[in-house]
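Just passing along the structure, written as C-alpha cells.
All protein chains but one are shown in place.
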Amino acid sequence: MLGYILRRILAVIPVMLLVAVFVFLLLRLTPGDPAAIIAGDMATPAQLERIREAMGLNQPLHIQFVTWLGQLLRGDLGVSLISNTPVASMIADRIGPTFAIAILTILMSVAMAVPMGVLAAWKHRSGADYAVMTFSVLGFSVPVFVIGYIFILIFSLKLGWFPVQGYTPISRGLGAFLSNAFLPALTLSTIYIALIARMTRANMLEVLGEDYIRTARAKGAPERTVLFRHALKNAAVPILTVIGTGFALLIGGVVVTETVFNIPGIGRLTVDAILARDYPVIQAMILLTSFLYVLVNLLIDLSYSFFDPRIRY
Amino acid sequence: MSPVPPPTSAMQPVLRALRLPQFGWGSKIAALVLAVIVVLTLLAQWIAPHDPLAMNPLARLKGPIEGHPLGTDNFGRDIFSRVLIGGQLSLIIGIATAVVSVLIGLVIGMVAGFFRTADAIIMRMMDALMAIPSILLAIALVALNGPSVGSVIAAITIPEIPRVVRLVRAVVLAAREEPYVEAAIALGTSMPKILVRHLVPNTLAPLIVQGTYILASAILTEAILSFLGAGVSTETPTWGNIMAEGRMFFRIKPELILYPGLALSLCILSINLLGDAARDMLDPRLKKRAG
Amino acid sequence: MLFKTRNFDGAPVALQARNLTVSLPETPGNPQVLKGIDVTIRQGETVCLVGESGSGKSVTSLAIMGLLPQALKVATGSITLQGQDLLPLSQAQMRQLRAARVAMIFQEPMTALNPVLRVGDQIMEVMELHTDLPVAERRARARAIMEQVHLPDVDRIFRSYPHQLSGGQRQRIMIAMALVLEPVLLIADEPTTALDVTTQKQILSLIDELQQKHGTAVLFITHDMGVVAEIADTVYVMKHGEIVEHGPIETLLRQPRAEYTRKLLSAVPSLSPRAARAVADNTVLRVESLNKIYGGGGILKKLPQAHAAKDVTFTLPRGRTLGIVGESGSGKSTVARCIMRLIDPTSGRIMLDGTDIADLSRRALRPHRQKLQVVFQDPMRSLNPRWTIAESLIEGPLNYGTPRREALAEAARLMGVVGLPQDALARYPHQFSGGQRQRIAIARAVMMRPDVLVADEAVSALDVSVQAQVLDLLDQLQRDLGIAIVFITHDLRVAAQICDEVIVMQRGAVVEHGPADRVLSTPAHSYTRALIDAAPGRFWDFHNFRELPKVNHAEPA
Partner (left out) sequence: ETTVKAVMHSGLRVLDPVITTAHITRNHAYMIYDVLIAQDSQYQPQPQMADWTVSDDQLTYTFTLRDGLTFHDGAPVTAADAVASLKRWGQKDAGGQVIMDRTASLEATDDKTITWTLTEPFVPMLDILSKQSALPPFIMPARVAETSADEAITDYTGSGPFRFVEAEFQPGLTVVYEKFDEYVPRDEPADWMAGGKVVNVDRVEWVNMPDIQTAVNALSGGEIDYIEQMQVDLLALLEGDPNIVVEKREPTGMQTMVRMNFLHPPFDNQQIRQAALKAIQQEPVLAAMVGNPEYYQVCGAIMGCGTPLGSEVGTETLTQGGGVDEAKALLQEAGYDGTPVVLMAPTDMVALATQPVVVSQALREAGFQVDLQPMDWQTLVTRRASQAAPAEGGWNIFITNWMVPEISNPISNPMLNGRGDDAWFGWPTDERVEELKENFIDAADANAQKAVAEEIQAHAIDNGLLIPLGQYTLPQARRAGITDMINSPVPVFWNLQKAE
C-alpha cells in the first residue's frame, strides 16, 4: 500500500510537468500583454517597451520557462505582474472561501444525490425514476449563472432568507458562514447532484442485477438493507470516481458562482488574471487547480480499497 | 433448442438505437422537442420577423409590442429573431464540438488502446490535459485566439478530447480481449483491419452517448464563456451570448435570459434524455436485468 | 448401492407446487414460461430437476422463493410450504420465510456472495434478519455452521472477504448461510456447475451429509445427469416449461418413458474411452518444452509471476485428436493460446509442419496462421455480433486472397456441412442458438482448411444434447478433412468420447500423457485417478440405460 502511494505520487510528477509546460506555452503564445494594462491608457509604445523590459517579458521563452520552473521548485510562485503582490499570498488570501464552498457543495450534493440515484435505480422506469432523471438532466441543462440568479431572486430578494452576496469565513460562526455560503453551494450543487445522481443510478442498476443482490433477497433482507448495505457499497467506486472527475466541473462552476455571488475566491482571481494576462498568477492558479484535481483523484483512488476490499495496492 | 433469444447483443446498435419506437415516451417527447427546435432554427432565416442585427437603440428593452413578439433587447433588436437565429450557432458549436472531439478522441484512443508503447505517453498527456480545469483552459484558449466561432469550438473541444480518448481506449482494451478479435487474429486479419473493422464499431455505441453529452455541454460551456466575457461576438447571436448580454437586465427584463435559456434548456434536456435513452438501450445488461 | 432407494411416501410434504403457471404478462402473446407444473418434495427427500437450458428450472425455483423477476408473474396454481399457501403472502411475509424456512444457493459462488462484506458478517446477517439472538450468540452459531460445512481455519475465514476464498470455500459459505437457520427446504440451482469435479464431489457429499443431519428437503437443479445419478431420490424432467416425466431415480434411468428423457440420457457421453485410431505417420504439430510465465517485470515493483505452462511437450499427428484435461487454472488455455500464438511463449518450440513458429514476428507468422485455427468456449462472444455470418466466415479466406465469390460459395457449402440452412449466411449471430453458433464458429475455422484445430472448451457451454451434435460434427470433419484437433476440456466424459490421446495437466505441468483409453482406464498418476474418481455417475451407462458392464479401470487402492 505504501509502495503504491509512493508510486502514484511519483506518477503525478510527469503529469504536473506536462501541465506546467502546457500552461506556460499557452500563455506566452497568447496575445495580450501585462505591460499594457500596467501602463494604462495614456502610455506611449516606447513606455510600454520599457515596462516590458523591466518585467523580463522580452527574454526568450525557454529562458523565461526555466527561470519560472526554477522559482517554482524553490517554492516561489512569483509576484503578480499587475499588483506586485506575491502570488502565494494572493492565493492564500482567497483559497479559503473557494475551498469552504467547494466542500459544502460536495457534502450537500452527495447527501442529496446518492439517495436520489438509489431511489431511481430501485424504482427503475417508475415515476420516481423519471423524476430523478429529469431533475438530474435539468441540472445539466440550465447554465449555472441562470440558476444562481433564480436562487437569488427567490431566496434572497423575494423571501429574504439569505444575503444576496458576499462571504463570511467559517471562523465567524457556522451560522454566519452558512447564510452566505448556502446559496452558492446550492447553485453549484445542481450540476454536481445531476452528475452523481445519474452515476449512482447507473451503477445501482448494474449492481442490483448482480447475483449477490439476489442472494441478499433470498436471505430475506428488506429492501432498505439490500439497497444500502449490499448494493450501495458495491456501487461506490464509480460514484467516487465521478465525484473526483466532477471536481473539474466544480472548479468551472466556482468561477461562475463566485462572480454571481461576489465571493472572494480563487475562481474569480484566475479569470481576472487571465483577462489581465497576469502570467505568474495564471500559471500558479492553473498549476494549483490541476494539482488539486490530481490530488483529489489520488485520494479517491486510495479510498477505493476502503469500499472495495478486492482493490489492494 | 431454446427459442431465439431476444436481441440483447450490441449488434447494429446504432441503427437500432436511432429507431425511435424502442424508446420510452420520455425520449419520444424529447425527440419531438428537439426536432421542432432544429427545424425552427434551420428555417430561422425565413421565420424570423427581423434581421437579428437590425437595431434601434431608441426602442430598447421594450416588452412584447407590435412586431416584436418577445420584445427587444438593449440594442433594440428583436429578441424573437435573435433567439431563433441564435440557435443556429449554438447548435453548430455543439455539433462541431461533439463531432470533432469524438473523431480526434477516437483516433488517439484507438492508438493508445492498441499500441502499448504509445499508450503510456499518450495517457500521461491526456491526464495532464484533464487535470487542467476545462473552463479555465477554454477561457485561456479563447483569449489566445480571440473569441471567434472557430476558437470557441476549439476551446471547448480540446478539454473534451481526453475524456473521449479514455472511453475509446477502455472499449478497445476490453474488446481486444474478446474471443472474436482473437479469432480474427487467428484468421490472419491484419492489425489495422482489426482496428477498423472489429474495434471501431464497438466504440460507436458509447461514443454516440458520449457525443450527446458533449454536444449538450458544449452549448452550455459556450454560454458560460460568454458569461465570463470570452464568448462569441454579440453580432453573431448564440443562446449563450444572448443570455450573457441579457444578464445585466435579468431583473428588469428577465425575458432576455428566459427565452434563450428556455430554448437552450429544452434543447439540452432533449439531447440528454436521448443520450440517456441510448445508454439504457445500448447497455445489454440493463435490458437483461430484471427485478 | 448404485442409487438412493429411500422411500419418502410416508414423509410429510415439505413443498408442493400445483398446476403452477408462470407467464410473461407484458410480452405480446402472453407466453407461458411454466405451463402448469406439479412438483412435490417431502421432508428429507432430494428432488432433482433436470432439463435443457431455458426449460424453466430456475424460474420454478424463483417462483418458490417469491423472487421472480418483474417481467414474470405467477398466473395460476399454488405453492404450499408445509401446508401454508405462499402465493397470497405479502412481500414482508415472504421475507420472513426466506432463509428461515426456504433457503437457496446459486450456481456461481464467485458472484453470489457480496464481494465487499466479510463472509462471517454475511452469515451472521441471516440471523440478524430473522432472529433476536445477541451478537455473541450469532457469532458462535455462524462459527458452528462454518465448522459443519468443513471450512478450515474458521477464525481466518470468518474475517475474510469472498475474493480471498476458493470457489469451493465460497460455495461452502453459501451452504452455511442457507442452512444456518435449519430451513425446511433447500433449493440449489446448479450449485456445482462452476466448480471443478473434485470440488463438486466434496460439495455434493456435504449437501448430502447436512441433509441427513437436519432432515432438510432439497430441490436440486442441474443439467448434469451424472450428478443426478449420484444424489437424487426423485427426478423431474422438464422441457419447455412442462414436466415431461418424473419418478424415482433408478426407474427413470433404467426405464425412461418419455421420448425426451431417452434423448436426454442418450446424449450423455460415456465415460468409457473410445479406442485410439490408427496412428498416422506424419506429425503436423510438435510442441517442445513449452513454457509460459505470466507477469513479472513491472518498473517499480516486481509483479507476481505465474508459471502457467511448464515444459509442455507433445506431438500431434495428422487426423488425430489430442485431449488436454485438468482442473481449472491448470494451464490448458495457456497452452492453447501459446500454440495459436495469441500470446508469446516464454520459451520452447512450436513446430508447425516443420517450421518453428514460437518466435516468429506477427508478419512472418501470417502465412502459417492459415494452418492453425481455433474454436473458443463461448460461442456468443467468439463471433462479432455486428457481422453477418457470411462476413465472419469469409473474413479469413479474403485475408489470404481468395476471391469473394469463391469464398461465399465455400461458405454456403459449409453451412450444409455443419447442418445449417443456406439463408443462415445473411443472418446475425444473435439470431442463432448457442449450439448453432458453435457450429458456425467451427465452420469459420474450417473455411481456412487448417491442418490443426484448437478447440478450447468448445462444448462446455452447451447442453448435453447440443454437445453431442457438435462433437459429432467435429468427428465428421476430422474424418473428411484429416484435421488434427487439440481438444481442451475439463469434462472427462467428453475427452473419453473423442480423444485418441490425452495429456493431463496440473498446475501448469503435464502429469500424465498417453492414449486416451489407457490414461482414462488405468491412470498412472494419482491426480488423474482423483479426477476420474470425482466424475459423477461414472458407474452408469446413460446411453444404454444400465450400469456400466465393468468398471474398466483399476480402483485406487
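First chain written, first letter: the chains are A, B and C, and each begins at residue 1.
By our rule, contacts are C-beta pairs under 8 Å (C-beta built on N, C-alpha and C of every residue); 3 or more make two chains touch, one makes a residue touch a chain.
On a predicted model such as this, the values are computed, not experimentally measured, just so you know.
A.B. asks: Quick one: which shown chains sit in contact with the chain that's not drawn?
C.D. replies: A, B
A.B. asks: For the chain left out of this view, which of B:Arg82, B:Arg169, B:His198 or B:Arg247 touches it?
C.D. replies: B:Arg247
A.B. asks: With respect to the chain omitted from the figure, which of B:Ile108, B:Ile214, B:Ala230 or B:Ile271 is a touching residue?
C.D. replies: B:Ala230
A.B. asks: Which is it among A:Leu107, A:Leu157, A:Leu174 or A:Leu299 that touches the chain not included here?
C.D. replies: Final answer for the missing-chain contact: A:Leu157.
A.B. asks: Looking at the whole complex, which of A:Ala36, A:Leu69, A:Ala128 or A:Ile311 touches the chain that is not displayed?
C.D. replies: Touching the chain that is not displayed is residue A:Ala36.
A.B. asks: Where does chain A touch the missing chain, residue by residue?
C.D. replies: Residues touching the hidden chain, for chain A, are 31-33, 36-48, 50-51, 53-54, 80, 82-85, 90, 93-94, 149, 152, 156-157, 163-166, 259-262, 264, 268-269, 272, 275-277.
A.B. asks: Mind listing the chain B residues that contact the chain we can't see here?
C.D. replies: Contacting residues on chain B, toward the hidden partner: 53, 55-58, 60-61, 74-76, 143, 146-148, 228-235, 247-252.
Basically, only the chains that are shown with their structure count from here on.
A.B. asks: My parser should flag the chain pair with the most contacts; which pair should that be?
C.D. replies: Max contact pairs: A-B.
A.B. asks: Between chain A and chain B, what is the separation of their C-alpha centroids in Å?
C.D. replies: About 22 Å separates the centre of chain A from that of chain B.
A.B. asks: Using CA atom averages as chain centres, what separation in Å is found between chain A and chain C?
C.D. replies: So the centroids are 50 Å from each other.
A.B. asks: Among the residues of chain B, which ones contact at least 2 other chains?
C.D. replies: Within chain B, residues 290-291 contact more than one other chain.
A.B. asks: List, in ascending order, every residue of chain C touching at least 2 other chains.
C.D. replies: 67
A.B. asks: For chain A, which residues are in contact with chain B within the complex?
C.D. replies: Result: residues 14-16, 18-19, 22-23, 26-27, 29-32, 125, 130, 133-134, 137-138, 140-146, 149, 153, 198, 202, 205-206, 208-209, 214, 245, 248, 251-252, 255-256, 259, 270-271, 274-275, 277, 282, 285-286, 289-291, 293-294 of chain A touch chain B.
A.B. asks: In the complex of these two chains, what residues of chain A are touching chain C?
C.D. replies: 3, 7, 10, 210-212, 214-222, 225, 229-230, 233-234, 307-310
A.B. asks: Per the contact definition, I'd like the list of chain B residues that touch chain C in the complex.
C.D. replies: Against chain C, chain B makes touches at 1-5, 7-12, 178-180, 182-191, 193, 198, 201, 290-291.
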